[in-house]
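Below: the structure, in structure tokens.
With one protein chain removed, the remaining protein chains of the complex are shown where they sit.
Chain IDs A, B, C, D, E, F, G, H and I follow the sequence of writing; residue 1 opens each chain.
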């Protein structure tokens, strides 16, 4: 099942720089692992923002929540989820 | 260049049924032709709405405007365009 | 899979009264059939509005879209879909 | 009487970790006690958010306010209350 | 139980003048009957608008919905309901 | 003259507890004094929120501003003022 | 007592041209009469809009409502009222 | 003096086609005349919308209002005006 | 040229009290000087808020920006500027 997820990141200025660097690195690794497994189908940067628009392809709502709530940057994100389905005009 | 485009369709109730049917058919053909050419990279239905989220891959802003403003359903749509770029964590 | 769906109904004043009555009757029958099958798990009226908050329990996003887009009152509704999952504190 | 309540939780980063853990544990116990008594009829997690949608079945507005304002996480929540009633199509 | 209800009225221009006059007269009679019974505890005009802010004192959510959905002007109103309770500082 | 005033209170977490307690106590005394004088005609708690909806009956805009800007909790409130007048259907 | 009032005018396209012209002429005469009496203290056009920002100086909320609800263009306006008082820095 | 003006155009479906064509043609001529005089300094199409973002360079607010309120498409536009001034970093 | 400017003031709680007092005093002196020169034509307090609605009469956008950006409270204000012009019905 497909979902469009928009993530807007806002890391607090006073986060310890080492923790910041580590969190961002873990976020990247986590995202890439899910991209390889196919569950994180697409990720694009929004121009001019520290934000992304992503497409997830997961087995259930529960799995999507598990993925999103375990994002290393989850505490610093606002997230918007839109349920998608196949479009009748898609080829 | 990539763009995320959301289209919300609202066809007036009093549109002539034949014109409605014809417009919807032309919209589908138009969309599928652009999907085949690769410019309309993805199209998904938003669950519960007469709306889609699409990804376009075009050479320029001008080309995207040309595509969108010639949609047969353009007069009955509200459209939202978000410029995208490659995400540094994309694999 | 669970979804919370809010539906706000606004039937045009100039809809033919017989068509209106028929549409509302078909809506009720359609809803009750899905309630019996278990897919439309809950429906509540919002006090003071011609609106409801419902819980759907369906197998997929595609099935939810099929259900919602076939609502007899669909052309006269604005719909908002929120994906849900089990709460860790639920008993 | 039925109410739909949405709770969005935002615990401050600088809350003492022990206090945080204790507050979350008390929240869970408090919620489960009310679920057992039947007043907190349903609770669902919103996918991708630290939020829930709940249904309360209480004797009065006063009782609902008493329940909500005594939530251990109340100081860190934004809350939205919608009064519900039986839907004429409910079976 | 107390509720604050805001009603914004927008009667369509093309409503038959006799029907308009009759509806407004029935609205007034209906409101005054409920004021006399004590369920419609207060009604104030908002300055500069065709709107009111009212306080209802009813036995249940169901009764409030019954009252509001039977307002003669209901089809031409947008309504906002806020559940109230006694304030601890009230004398 | 009548005004509807909504007050949403948000006391900062780091306010000294003694100052907090003192401010809340002074707020209550201040409110009750004005309720006794008749200028603060009604006050209700909004269910689920640290907020109230109040009705003031004052001689002038200037007097209302004097009352509100001297609320002990004024620095921690967001306030919304709506001018009211007698409703033609009020009995 | 002073009030800031913003009026946004939207005359329906299908209003009979003679009625339109007559309504606009009556609006102007009505406004100028109140400007002469001093109750309509200021009126300014908002650049680029069919809107004005006005200052009223009236004896009561009731009088302001009487003035506004009798504007010939009242049925075609959206109106926003803000209660004002003397500023402590005003000279 | 510089102003940024955004214009969103929404021509009613039932406008007579000849009148529509004529109005659009007059709009273009009017715009080009002001572009030549230098008062309409820039005009850009917003991608995907029947909208433009323009920069005006005029002698006064009054002149800007005169220009905008005489746009042939003025009755079918929503307009947003932002006053600009030279940026200290501009070269 | 006339502008309506709304200023909402929010001084941080942790500002040094002496600096706060000094800033507010300088704001008042600055405002009164501009009122005397005629550029700050009107200033009114919004009832219930630490906000004002003002009318400025200046020679240019640049001058208005100079005035506003030099307000001693500028760092603690949110500001909204609306360009005005003479109203055709003003007497």
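In the analysis below, a contact is a pair of C-beta atoms (placed from the backbone, for glycine too) under 8 Å apart; a residue touches a chain by one contact, two chains touch by 3 or more.
Note that the structure is predicted; figures quoted are calculated from it, not measured.
**Q** Of I:35, I:61 or I:85, which residue touches the hidden chain?
**A** Of the listed residues, the one touching the omitted chain is I:61.
**Q** Touching the absent chain: which residues on chain B qualify?
**A** Residues in contact with the chain left out: 1-3, 60-62, 64-65, 81, 83-86.
**Q** Against the chain that's been left off, what residues of chain H make contact? List them.
**A** Considering the whole complex, chain H reaches the absent chain at 2, 4, 27-28, 31-32, 35-36, 42-48, 52-53, 55, 82-91.
**Q** Which residue numbers on chain I touch the omitted chain?
**A** 3, 5, 12, 61, 64-65, 68-69, 75, 79-81
The definition used in the following text is that only the chains that are shown with their structure count from here on.
**Q** When I count C-beta pairs in contact, which pair ends up with more: E-F or F-I?
**A** When F-I is set beside E-F, the one with more contacts is E-F.
**Q** Could you label the chain B-chain C interface same or different, taking same to mean over half of its residue numbers are used by both chains?
**A** At the contact between chain B and chain C, which are copies of one sequence, the residues are largely different (under half shared).
**Q** How far is the middle of chain E from the middle of chain G, if each middle is the mean of its Cα atoms, in Å?
**A** Centre separation, chain E to chain G: 27 Å.
**Q** Give me the residue numbers in chain E that touch at least two other chains, ranges are fine.
**A** Only 2-3, 45, 47-48, 61, 64-65, 81, 83-86 qualify.
**Q** Could you please write down every pair of chains that are in touch?
**A** All chain pairs meeting the touch criterion are A-B, A-C, A-D, B-C, B-H, C-D, C-E, D-E, D-F, E-F, E-G, F-G, F-I, G-H, G-I, H-I.
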